[in-house]
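Of the protein chains in this complex, all but one are displayed in their positions.
Labels A and B are assigned to the chains in the order they are written; within every chain, residues are numbered from 1.
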Amino acid sequence: MMEMINPTYFVFLSLFIFCAGIAIVIIKRSAIFVLIGIELMLNAANLNLVYFSQFDPGMNGVMTSIFVVVLAAAEVSIALAILLNIFKHYKITDPDELTSLKN
Amino acid sequence: MTDSLLTLIIFFPLLVTAVVLFLPNGKDLLIKEIALGATGVQLVLSVILFFSYDASLQPENWSNAFQFVERAKWISLYLGDYGWLQIDYFVGIDGISLLMICLSTFLLFVGVIASWNLSKNVKGYFILYLILSTSVVGCFAALDFFLFYVFFEFMLLPMFFLIGIWGGPRRGYASIKFFIYTLVGSLFILAVMIGLYLSVEDTSLADQTQEVVHSFSLVNMMDGGYITDGILTPGNATEFLGMNIRWIAFILLMVGFAIKLPAVPVHTWLPDAHVEAPTAISVLLAGLLLKIGGYGFFRIAYGIFPDAAVSLTYPIAIFGMISIVYGGLTAMAQNDLKRMIAYSSVSHMGFILLGLASFNVQGAGGALFQMVSHGFISGALFILAGVIYDRTGDRGIANFSGLAKAMPVFTGFVVVFFFASLGLPGLSGFVGEFLVFLGALGSDYLPKWIGIVSISGIVISAAYYLWALQRMFFGQFWTREKVWEQTMYDLTARELLLLIPLAILVVLLGIAPNVILGPVNNSIEFFVNQCFEQSQLYLAQ
Partner (left out) sequence: MTLLKIIWPLIFIIPLFSGIIGGLNHRQSLKLSSFGMAFGLFLALILVWMLDEPLILEWKWLESVNFGFSIDRLNALLVLLVYLITLLVQVFSITYMEHDPDQDRYTAKLGFFAFSMIGLLMSNQLVTLFLFWELVGMSSYLLIGFWYQEAGRSRAARQAFMINRVADAFLLLGVIRVFNNGYATSFTETLASGIQWDGFTGICFIIGAFGKSAQFPFYGWLTKAMAGPTPVSALIHAATMVTAGVYLLVRISPALMDWNLQVIAIGGAVTAFMAAVAALTQFDIKKVLAYSTISQLGYMILGIGVGAYQASVFHLWTHAFFKAGLFLAAGSVIHYMHELDATKDPQDMRNMGGLQKILPVTFYAFLICGLALSGLPFLSGFLSKEGILTGSWLWGQSTGNYLVPILAFCTAGLTAFYIGRQILLVFFGEISFAKKMVEPLVTIRVPLIFLAASSLWFWNSINPIDPLGWFWNGYLFADLGATSDQHSILGVLIGSIVLTLSGLGVAYWLFRPEAETARGFKKSNEPVQLAGKISFHGWYIEKFYDQIVRLFSKVVFGAGWFDKKVIDRFVDGVGVSGVVIAKVIGWFDQNVVDGLVNFMASISQLIGRFVTSFQSPKIQIQIGWLLLTLLVLLLWFQFLT
C-alpha cells in the first residue's frame, strides 16, 4: 500500500490552479488567454475528481474526469475555430469588441 | 352545391382578395380582370340562387322562413353568471334578402367595369373593393345579429379608404364625415344589439346546459324567444326618458339605419360622400349601402320590434314624407349634377320609410321594390354623371348647355334614366312609388294627408330633373371652358356596356315588375302578417 499523500496539498494545488484560471479569464484581453483560463479551471476540477475518486469504489470521479477531458477537447477545438474565424473577419480577439455576428 | 351556395357567394371575393394580395403591383390589367371575374362569379352564383329559391314557401314563423340556411358555431364562451355566450355563423335568405343579394352582385359587377379606367394604386383599390363585396353580401345574408354587425362595420373601412384615397378634391372631409356619421349610427345599433342579446335565449341549446344560452340569432329575436325578465322582453315596464325601453330601442335602431338610408335630417353626409367618391363607388354607395339601411328596417327594426313599429307609424311616415318633399326641394337647389342626384336619392329613400310606415303588403312591397329599382336607376345616374366628369373634370349644371348636340346617345340615356327616376310609368321607378302610395293611402295607421303631400314628390322630382335636362342638355352647345368642347365625345363602348343592361333592367322591371316581386311575394306577405300578429301579441303583454 502506497503512502497516502496529504489531501491538503491536492486541494491547495487545485485551488491555486483554479484561481489562476479565474484570474486569467477575468484579466486577459485576448480570447485565447480566456480559453486557456477556462482549460485551467477545468483541469483544476479534474485534479480534485481524480484524487478523491480513490475513496470511491465505483470510480465515478475518474469516469467523470475522462468525460470532462473529452468535453474540454471538443470545446477547445470548436472555440478555437470560432475565434480563428472571428479573427479572420474582424481582426479582433477581444471578446468585448465583438458586438455583432452579422455584418 | 346549394348547401353552401350562400357561403360561396359571400366569401368568394374574399378568397380572390387573397390571390390579388400576392400579385405584384404593376399588373393592373390582370388585377382588374381578376376582380371582374370574381364579381362575375358572384353574379352568376346569385342568379343561380335566384332561380333555385323556392317562391312557393309559406312559412309559419321565422324559423322556417329562411332558405339556404347554414349554421355553424363560431364563438362559444362560458361567462359565468352571464350564461353562455353563443355567436353563430348563421346565414340564410328570404325573399327580401334574395332581392338585395341579387341587386348587390349585379351592381358590384357593374362597379368593376365602371372603375376600369382607374390607374392610381389599382391593387389597393380592388382589394378594398373585393372586401367590400364580401361584406355587403354578407350583411344581406346574415341571420346572426353579431355576424350582421361585423359585416356592417366591415363595410365602413373599405368605403372610407375608397372615398378617402380615390375621391375628389374634398375627399378627406367627405370620407371622415361619412365615417363618423355611420359610426354614430352603428353605435346605436350596437347598444340595442347588446340589449337584445341579454334578453334573448336560444332554446334549442338550453337543454344541453343548465345555464341560459344567450344568442344573437335574429331568428330567435324575431320569433320572440325572450327570457322572462330580460331588459328588452315585451311587457317589461322599464322606462327611459319617459318611454318604454322597447320603444327606445326601436328608435335607436331606426336612427342608426336612417343614417345609413339616409333620411332627413341625418342625410348631409350623402351629398358630400357622393360628390367626392369616384364613379364606381358612388354607384355602390347609392345602389347598395343605402339599401342596407332599408334592409335593416325590414329585418331588424321592424322584424324584432313590430310592437314599437306599429305604435310609431305616424312619426316614421312623417319623416318619410319630409324626406320625399324636402329631399326633392333641396335637389332642385343644387348646382352640381352629382349633388342633385344625391339629394334625389334622399327623396327616393323617403319612399322606403313611408312604405314601411304604412304597415301593409303594398307599402312593404313598394319599399322593397323601390330599393331594387333605385339601385339600378341611381347607379345609372351616377355613371352618367361620371361620364361628364371623366371628360371635363367638372359637373356644374350651369357649366354646360346643349350637350344633346355633341353627345346624342348619352343624352338619350340621360333622358331615359331621368324619366325613370322621376317616376314615369313603364320604367321601374314608378312601380315602387305607386305601391308605396297605394300602401300609404290605404293604410289603417296613417292619415290620408301624409300620402297626399307625398304625392307632390312626383311633381317636384319632375321639376328638378327636367330643369337640369333643359339647362345642361338642351339649348345651344356651349361649355364654360373652351377646351372641354373637344373632349365631349359620345359614349364609349365600355360606357355603353354599362348602361345598356341597366336600361334594359329598368324597362323590364317597369313593364313586368312581377318578375322580381312575384317570387318574393310570399315573403313580403309573411313579413307583414308576422309583424302585425307579433305586435298584437307583444302589446298585449
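Keep in mind that, in the parts below, contacts are C-beta pairs under 8 Å (C-beta built on N, C-alpha and C of every residue); 3 or more make two chains touch, one makes a residue touch a chain.
All values derive from a computational prediction rather than experimental measurement.
For the chain that does not appear, the touching partners among the shown chains are A, B.
Within the complete assembly, B:452 is the residue of B:187, B:243, B:452 or B:500 that touches the hidden chain.
Residue-wise, the contact with the chain that is not shown comes from B:517, picked out of B:341, B:502 or B:517. Checked against the full complex, the one of B:67, B:135, B:334 or B:479 touching the unshown chain is B:334.
Interface residues of subunit A with the unshown chain, by the touch rule above, are 22, 25-27, 34, 95-96. Where subunit B meets the missing chain, the touching residues are 177, 180-181, 264-265, 267-269, 326, 329-330, 332-334, 361-362, 365, 402, 404-405, 415, 419, 424-426, 430-431, 434-435, 437-438, 441-442, 451-452, 455-456, 458-459, 462-463, 466-467, 469-470, 473-477, 512-514, 517-518, 521.
Assume only the chains that are shown with their structure count from here on.
Per-chain Cα centroids separate subunit A from subunit B by 80 Å.
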